[in-house]
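The other protein chains are all here in position, but one chain of the complex has been omitted.
Note that the chains take the letters A and B in the order they are written out, and that residue 1 is the start of every chain.
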Amino acid sequence: MTMNERGNPIVRWVKDSGVWRSFFRQPYPTTSRTRALAVMNNVFLHLHPVRVKKHAVRYTYTFCLGGISFFLFLALTVTGLYLMFYYVPSVSRAFQDIQAIETSVAFGQLVRNMHRWAAHLMVLTVFLHMIRVFYHGAYKPPREFNWVVGILLLFLTLMLSFTGYLLPWDQIAFWAITVGTQMALYAPLLGAESSFFLLGGIEVGQNTLLRFYVLHVIFLPLIAAIFMIVHFWRIRKDGGISGPV
Amino acid sequence: MTGPASYGEVHGPRVGEMSRRSFMRRIVGAGVGLLSLQFLAGSLAFLWPNIRGGLGGQISIGTAADIITQFPEWAAGTPYIYNPARLFIVNVPAAKALVEGQTPDVPDPGTTFGEDVPLADRSVLALYRKCPHLGCQIPQLCEQSEWFECLCHGSKYTVLGEKRDGPAPRGMDSFAVSVGEDGGYVIDTSEVISGPPVGTATFDTRGPGDMPHCSG
Partner (left out) sequence: MTIEKRPNASADKNAPTQAPRVPVVERGTGPKLPGPPGVPGTERFRLLAYVRQESMVRVDKRPDETVLTWPHLLRAEFLMAGLISALLVVASFFINAPLEEMANAGNTPHVAKAPWYFLGLQEILSYFNATVAGVLVPLLYLGGLALIPYIDRSPYKAARDRKLIWIFFLCLMIGGLLVTFIGSFFRGPGWNWVWPWDGLFFTL
């Protein structure tokens, strides 16, 4: 089978080679059949069904809010990973590290800004996504449980944002977390214990910074990713996104 | 060979009994459940903080004389701010006299402590400056009212830390005070003692409307 009859002979030679074809099982899909196969055979694309309902690709039906939320999660993962190269979660270093990122790392300020704004935006889009789904009544059977998973993801998004809020270790961060965690102290039975556990002590300090850091960079993202997989899988198994009202 | 044909013994559980297989399944399930529970409890124990925040441990703040050399107003009733542990060290007899409008001079308040002694009868109190409402730092005694007044949301406490006004759920938290080997005061910051509940009024029964305030 000669795949590339035309074009640059070198490109043709590369693309016809066994090595190339061991990477990519099929050429760039141009027909309905190959496009369907491409979606089916690619592990990343196969999150999608081969065909979707027509209204599902209309921007004004979903406003892409769920997709944007997921994309922001990915963007936050990447920018967050970058920031981790320079940040040490210690009360004596954290603040200086943030300053160093802003002043002496190439594009450091930009990356920090992107991480911050994407985080705020994600809280917003997740919330708007929930409103959109409610509007369309898309929590109706068989999608009830996926709605619950969605609420859980909303909660996880809030927690991710909240734990990240402390990390710059400046006055805004410190007092916002002090006020925020003090609210947890109001739980009637185990309030004091839960706040002690959360803070790693009786007030916001080194232990808190370390705890929030670990939660923020690995624990919560992992849990969120797991529930996202469930969320997306269920959408697919329940026949794609719900239909119009 | 007489009698009706027999099909032999019928296998499987008798009515109302569990099959061996489902019995095994339940045992294994219970075991896995138990192990998960243990794992959860173990994780909780592992993650339980063993260092008590920025504070923790016994803090020695010196004798009454040491405090007065650093902060002479202590003898006249103004609480001494011990910032490494964010504490108000209250000279109780002097502070009480101050609130009553006198100009006291108590260079040595004594060594009466203990959980069972009422707040007003103790010699020295170590009040935590973290507001029990949302955790703001409580500033020095307000001069107009002789109360501690949190500027964040206007919670107000008497000089003994009893709540009089504002959104706080209880009085100011405190730490146990004792006397160390060198005769100085020692504060046990390993455990926060929750403030007295709202409505406790052992001393200073003025209401919030009785005088001007520093905070709204």
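A few remarks follow.
Rule of thumb we're sticking to: a contact is a pair of C-beta atoms (placed from the backbone, for glycine too) under 8 Å apart; a residue touches a chain by one contact, two chains touch by 3 or more.
Computed from a predicted model, the values in this text were never measured in an experiment.
Touching the missing chain, out of A:143, A:211 or A:231, is residue A:143.
Considering the whole complex, the residue from B:75, B:134, B:159 or B:187 that touches the absent chain is B:134. Interface residues of chain B facing the missing partner chain: 54, 83, 86, 134-137, 151-154, 167, 169, 215-216.
In the full complex, chain A contacts the hidden chain through residues 29, 32, 35-36, 38-39, 45, 48-54, 56-57, 59, 64, 67-68, 71-72, 75, 91, 95, 98-99, 102, 109-110, 112-118, 120-121, 123, 130-131, 134, 136-141, 143-145, 147-148, 151-152, 154-155, 158, 161-162, 165, 168-176, 178-180, 183-188, 191, 203-205, 242, 245.
FYI, only the chains that are shown with their structure count from here on.
Per-chain Cα centroids separate chain A from chain B by 38 Å.
The part of chain B that touches chain A in the complex is made up of residues 44, 47-49, 51-56, 86, 130, 133-136, 169, 192, 194. Against chain B, in their complex, chain A makes its touches with residues 175, 178-179, 181-183, 186, 192, 196-197, 199-203, 205-207.
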